[in-house]
Each structure stands twice: as C-alpha cells, then as structure tokens.
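Yeah, one chain of the complex is gone here, protein chain that is, but the others are all in their spots.
Take a look at chain A:
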C-alpha cells in the first residue's frame, strides 16, 4: 500500500480567493466572537504587510489601513474539502479526509497513471487548475504521508524500511500526535519522532494512554489504519456568495467558469456526465432566477459546460442584482466519450461537432437545430418529423416528391402553369380528424420553376402551391 497525502494548508483562504477575480489587494479571513476578532488567514500581500494568523484584528488594522475582510465560514471550508475529495476520487477508489488534507491510496493507480513522478505532476496540474495551494507527500501509511506532507513538500517514501529513517528527524511538534503527548514529550527531553519510536512501548502506554501507542503503530505501519472511505454524493451542488451585489451578467462569467470547472472535476471523479443542470441566481428579495442549461448529450468537458452555461446566461436580463449563484446538477447520466478516428484528418483546432451544436443552441435557442426524418404518415404535412419518438419510415418513396416544402400551402399566382405530371391522389387521415383529399400535380410555372401543387379532386385549377422541385 502506498498513500499520497495532499495537504491543503490554505484551504479556507483558497476557497475564498478562487471565487474572486485574481487581484493583489490584501485580503484577510476573520473569525472569533465579535469582541475578540482574530485573523484566521491572510493572503500573500496581507502577510507582506505583517499580518499573521492568530493576530488580533485591531492589531491588523493598525498595521494596514485598507484590506478586504471576509468572515471565515467553516461550512464553506468543509464544502471545498469535500469537493477536493470528489476530485481525488478520480485517481483512487480509496480516499480519506484528514483535517486540511486528503489522502488517497495510489499503489494500484500507479499502473494506470504512470510512475509516481508523473502521477504527482498530474495531481499538481489539476490542483493548480482548481487554484488550491497544496503539499504532496507519499508514504506506505496514510498517517506517515500526512506527517511528511507537513514537513517536506514533494517527499516520496516508497518502502516501510526507509519510512522509519525518514520519520526519525521529524520534530514532535509536527508529528500530529495526540495533544497531551505533543505537550508532554518535549518536556521529557524527547524532541523527535525517532526518539519516541525507540522508547519502550509499555512505558509510553502507561504515561500517555493507548491512543499514542496506537498512533505510533499506525504511523510506522505495524497496525492498519482504520479509515472511512469517501463516497462521492449522487448530486452536485455548489454555491458561491459575494459580499457585494453583482448587477451585470458579465461579472458572473468568472465565477461561472469556476463553478463549471468544479462540476467537470466532480464528474471526472465520478466517471459520469451531466445533461441538465441549473443555475440559480439569488437576489436580496424575491425568488431566485433560475437558468436551466440543457445539452443534447451527456457531457463533462469543462470548456463545453462553460460555453453552454455562458450562452444561456448571456441571454438573461438581470432585474435585480445578484448576491449568490448556485449550481445544481442532480441528474447525472453515464458519460459515453465520443469515438474519434485514429486517422482523423481534421485540423487540430477543430471544434467537435457536439460542441458546435451546443454553441449554436446556446445562442439561437433550444430548438434551433433539427434533424428531420421521414415518418410513415402519407400526408405531406406530417410526412417528416423532428421528434425522436415518432417512428421513422424505412422503405423509400418512389413517387415524385419535391425538395422544398412550404410550411403552409398557399395559392399559386401567375399565369396558368404547364402540367408535367399527375395527378396523384392523396386521400387519408380520417383517423385523427386531419383528413385530406387532394390531387397533387407537378407543374412548371412561367418563371421556369417546377412546383408541387394540389387542387380539389377532379378539377385542374385553383392551384395550391405546396412545394418546389428546387
């Protein structure tokens, strides 16, 4: 077993930063009761000004005149944590959640994703894309990976023998041992993990209880680690909230890109697709504005999802400013990737046909693209349909049929046309009230057009134009 630990040192801060456009202004997360507000986290430019975690807010305000203050929301942080677990599920079937970290079992994933350095760079690229700062370590036990990630970024320990050596110089304060041991051991003159591991277990157990010994055994792999494996939820829901009101749709585009890329990451982890999802724009008062984004087939490509959602959103007129946006995808059908020809001759910048269709539908409307097929009905008005549920005819028609059909027949004007063929009697439709009784002819008009016309049975005149042999 090999476990990778992805430590997320700035989870809460990254969660807040990623929903705002990139900027350099100082930003501080605050927490604590109203009388004693403290700094929970600060971004790089705030830290450069001397603000640090755990500082009193009043002290921070004395250091820096102007900074953005955001209330720390533990619920929000937990949501990001779960999102990252859903993302990690793509790489491993065994994913566990530790405080500020995600661990995943990778020994079997290495067969698929390549040796660890390549796999590690895959993970790092994804996290970079999702905008979460991270530290990654690899070890034979999850707890050891968790400890090592806190000590040294990018450390990879492949075998249990080396693990003991690597763990020994780790200071007690960073070994993530139970709290009483972390305090008690240094006062006994024991400063590193190596020293603890050499101590007789019986004495340690007497002094600090069973918890410490069990922890040490799990750390070195002498005892298996009980782990609640993460299971991804069956629906995706993500919400973004702003401290200010957004009045223009353009300003929603950046958060939308984040939401759709999160959805894509979640779908990739679940190996699923999405065909319909909803965007809810929440206002100060009244019901939220709901935008439904539907696609022709299940998709999970981040660009495609963003393109579709953006097209729908841009057609929207905001009547009220928006305070928060929520993306809900509850119907997640299986995803079938489109087959591509190995010897595809299309240029590399080609937009796939599905994506093109979605783009057209996003701007021109849901019903903009039609695929007509022939039905079994002999009436010209109903001889073809766009609906998938209408049965398609199989046998080809041998009688002359035009290539253009008028949506509604209209009287044929002009001088009397020359009859080329006909009549063909179409008399049917008694079963659904739409019965017709017509004689169809092919005629040539004075302008040289070939027309498909009909008149009442028996008479040759009062032509009604129904199609063109164009």
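Assume a residue touches a chain if its C-beta (ideal position, glycine included) is under 8 Å from a C-beta of that chain, and two chains touch if they have at least 3 such contacts; residues count from 1.
The rule is simple: contacts and distances are computed from a predicted model.
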Undisplayed chain, where the name is taken from the UniProt record, one of "Sulfate adenylyltransferase subunit 2", "Signal transduction histidine-protein kinase/phosphatase MprB", "ABC transporter permease" or "CDP-6-deoxy-delta-3,4-glucoseen reductase": "CDP-6-deoxy-delta-3,4-glucoseen reductase"
Contact with the hidden chain (one of A:63, A:369, A:390 or A:436): A:369
Residue among A:49, A:406, A:436 or A:464 touching the omitted chain: A:406
Interface with the undisplayed chain - residues on chain A: 346-347, 349-353, 355-357, 359-360, 363-365, 367-374, 380, 383-384, 396-397, 400-407, 420-421, 442, 444, 447-451, 467-470
